[in-house]
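With one protein chain withheld, the remaining protein chains of the complex are depicted in position.
So, subunit A:
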Amino acid sequence: MVLVLAIGDLHVPYRAPDLPAKFKSMLVPGKIQHIICTGNLCIKEVHDYLKNLCPSLHITRGEYDEDAQYPETKTLTIGQFKLGLCHGHQVVPWGDLDSLAMLQRQLDVDILVTGHTHQFKAYKHEAGVVINPGSATGAYSSITYDVNPSFVLMDIDGLRVVVYVYELIDGEVKVDKIDFKKTGTATSHSAH
């Protein structure tokens, strides 16, 4: 059982002052094995905060990130799964599922994690699973109206990944989960 935190688009301090307090109290060091971050942190302080949560930190570059050295894309293997990471502003049209599918094929990964739209998404298509953890601070987006702060926690266990999405709605943290199973080369899913 490997816990992976997928988080991004915090936009601190240009669009939001900080993570919501309720999220901060939930995210404690030592519980998570990997963090994959879609980008747009934007400042070093946020980087250090995430690094402190978990030393295995993977970040891709968002268009407002202070550190221009983050890579455009990243791939890594966790257990039986190949994961791909990309902020998403590079994939036009923004948020378009089929265009994202192309990126997934290009990176040849089971799970693609992207951001930019600030809207949580988790769906399965032919090539695998695409996850968008949304914006952890609920930052303003030109694409999505009424953004609720959200992040995703993936529990990777063998050929199965359970995706937990945490959303802050009207001051309360709501959790939802989706199951995905990898069979051979393709991934199937069941939603809850």
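Throughout what follows, a contact is a pair of C-beta atoms (placed from the backbone, for glycine too) under 8 Å apart; a residue touches a chain by one contact, two chains touch by 3 or more; residues count from 1.
Here is the rule we go by: contacts and distances are computed from a predicted model.
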item	value
Identity of the absent chain, which is to be given by its UniProt protein name, from "Myotubularin-related protein 9", "COP9 signalosome complex subunit 6", "Vacuolar protein sorting-associated protein 35" or "Auxin-responsive protein"	"Vacuolar protein sorting-associated protein 35"
From A:25, A:56, A:80 or A:106, residue that would touch the chain that is not displayed	A:106
Given A:15, A:34, A:47 or A:124, the one touching the chain that is not displayed	A:15
Sole residue of A:36, A:127, A:152 or A:178 that reaches the chain not shown, by the stated touch rule	A:127
Contact partner of the left-out chain, one of A:34, A:74 or A:89	A:89
Where the missing chain touches subunit A, by residue	12-18, 21, 43, 45, 63-64, 89-90, 92-94, 96, 98-99, 101-102, 105-106, 108, 126-127, 140, 142-143, 145, 185
